[in-house]
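Take this structure first; my questions come after.
Every protein chain except one is present and positioned as in the full complex.
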Amino acid sequence: MLAYILKRVGMVIPTLLGITLLAFSLIHMIPGNAAEALSGERGMSPERYRELAHQLGLDRPLHVQYFDYLVRLLHGDFGRSINTHEAVLKEFLTLFPATAELALCAILLALMLGLPAGILAAVKRNSFLDYSVMGVSLTGYSMPIFWWALLLIELFSVKLGWTPVSGRIAIVYDFPTSTGFMLIDAWRSGQAGAFRSAVTHLILPAIALGTIPLAVIARMTRSAMLEVLREDYVRTARAKGLSWFSVVCVHALRNALIPVITVIGLQIGTLLTGAILTETIFSWPGIGKWLVEAIHRRDYPVVQGGILISATIVISVNLLVDLLYGVVNPRIRHGR
Amino acid sequence: MALLEIEQLSVSFGRPEAPLIAVEGVDLAINEGEVVGVVGESGSGKSVSSLAIMGLIDPPGRVAAKRMALAGKNLLDISSRERRAMLGRDVAMIFQDPMASLNPCFTVAHQLMETLAVHVGGRASERRARALELLRQVDMPDPERRLNAYPHQLSGGMSQRVMVAMAIACNPRLLIADEPTTALDVTIQAQLLDLLLALQKQRGMALLLITHDLGVVAQTAQRVVVMYAGQVVETGALPRIFQAPRHPYTRALLAALPENNVGRQRLQTIPGTVPGQFDRPAGCLLQPRCAFAAPRCTQERPALFGKPDALVRCHFPLDGEAR
Partner (left out) sequence: MSSTPPSLLAELWRHFSRNRGAVAGLAVVLLLVLLALFPGWFAPHSPIEQFRSAALSPPAWLGGGSRHFPLGTDAVGRDILSRLIYGARLSLTIGLVAVSLSLSMGIVLGLISGFMRGWVETAIMRLMDVLLALPSLLLAIAVVAILGPGLLNAMVAIAVVMVPHYVRLMRASVIGELGKDYVAASRIAGAGTLRLMFDTVLPNCTAPLIVQATLGFSSAILDAAALGFLGLGAQPPTPEWGSMLASALEFIASAWWVVSFPGLAILVAVLAFNLMGDGLRDALDPKLKS
């Protein structure tokens, strides 16, 4: 098992280096020059350019710049935002909990609905239930997420007035944020209606963001279950007189979960992509909105840092999923 | 009264307009403590029949029978709860590919104890002790270690021993073994057959042994049922049926054995193939491949006739008793 862990971690390192190389080259590939990109100054005189380039270390050979860049990364220096002059890493960490809370709720929703839907669709194959589940999930991942969010707002906020349109909590509430997770902080603040407000603000974005993972998980669970239900060991389980629940949810599901776990891990990329769009629509103060604004304002240090950190998160989550896969699949554990 | 009574069992798959007939009009009876062998080629319907007995044929498969009863209890009209109580306790089954038949995510102990939990009950420690005992009864080497093993850590022979242990755990009255040795090494095959026979004698368990290997049947069974293309074509007691087969197919099967071809240049074979979904003959099903086929065989499908223990389905059986 240890060998498996080390091997997996080892495989990740070159990819991480590749990402840093990509982020580094981004600045140099943008139209204009790197000095403009990093400082935000436009229309510099040649003297000013030389001065700035020297300050930013841009007059040194590329590989030296890259090495310096790596060193700075290891010290936690991901650059400085042109707009706010804050350290990119610091801004990221401030905004990340909002996105994390949203993503966690989205994936929980997706699992709670998607897993049972997939299992039932597989067990009652080709029934009306099966077709409905498949139809709904197909529609779910065929929709542009931002349009779906707009429709949700149209129905629940505008027509029904049940949910607010933007933000994480009503402005009237003001309490210290200890965890950064609005649900937890609101609950702990003890203020009347605070938790409820946090929930109503969270629910539409979570639904919008969770729809695609829900659809993918439902489909994947169904197809994994269909394959597993055909296996000999399921036949053995039935021949032993085990109950339906035992056969399907213990014997079959345990094996079907193996590919499903991989799929769940892959959803992290979808969640980040979706977060960019969802946060824009709901004015959710997370890293998605932060990145989009940075692009529009040409705040390239933020774009560079944001891409790097997001990719690192995706790689780490995939690594965790790989390791979890080893736990769940005994064959991998024993190195066969 | 026989332990297992089956009359006119039929199983078909596919669309009703163009069905694939896997089993057609099969009668079978097994008495307490008897060892019955069912032989036939792939596609003869022998495995499907056994799955139908266990109730493991799923839609779109269609099972129909005039009568199907285990110890007098009607199997056709049974609730799923009653069926689940019966499977594993009164009748158990082991399958051809033991390594694929065990769940790779659970240990041997878990899978053994599970059967006991469902039908016998008891505390976990008791069931674990019983599981260990079962492994000893199936001659598993180093049983304590094997209890905690995962299936992929076992060999084919060991996996099949685990399957046998699971099957006999609740002392079933009937054990169905579907090609239990086909996927195993030759050296292990003999061991496993001996084990099955020993267990059968010890416990007075009836054994339904399904195989395409006549050698296996000759060593173990008391009675033989020969199947072809979904039908029973001959039944009889050993050793008579192999010494004096009455159906051309039985004779051809025997003739194809390597032991019966010593000194020849080429093995005797049965020309042609088993009928598939779209070329099932109107007359006798063997007729396209039968060396003795006559015009009557093309037009009229023969019925089973003869004494109860010596039935044959042929217009011109080989001992001359033509219909």
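By letter and in written order, the chains are A and B; residue numbering begins at 1 in each of them.
Here is the rule we go by: contacts are C-beta pairs under 8 Å (C-beta built on N, C-alpha and C of every residue); 3 or more make two chains touch, one makes a residue touch a chain.
Model, not experiment: these values are computed from the prediction.
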item: Candidate in contact with the missing chain, chosen from A:Leu58, A:Leu113 or A:Ile153; value: A:Ile153
item: Candidate in contact with the missing chain, chosen from A:Pro116, A:Gly167 or A:Gly269; value: A:Gly269
item: Residues of subunit A (touch criterion as defined above) contacting the omitted chain; value: 14-15, 18-19, 22, 26, 29-31, 135, 138-139, 141-148, 150-151, 153-154, 158, 269-270, 272-273, 276-277, 280-281, 291-292, 295-296, 300, 303, 306-307, 310-311, 314-315, 318
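The criterion applied here is as follows: only the chains that are shown with their structure count from here on.
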item: Distance from subunit B to subunit A - Cα centre to Cα centre, in angstrom; value: 53
item: Residue ranges of subunit B touching subunit A (in the complex, touch as defined); value: 54, 56, 83-89, 92-93, 95, 97, 100-106, 114-115, 118-119, 150, 152-153, 163, 166
item: Sites on subunit A touched by subunit B in the complex; value: 231-233, 235-243, 246, 251, 254-255, 328-331, 334, 336
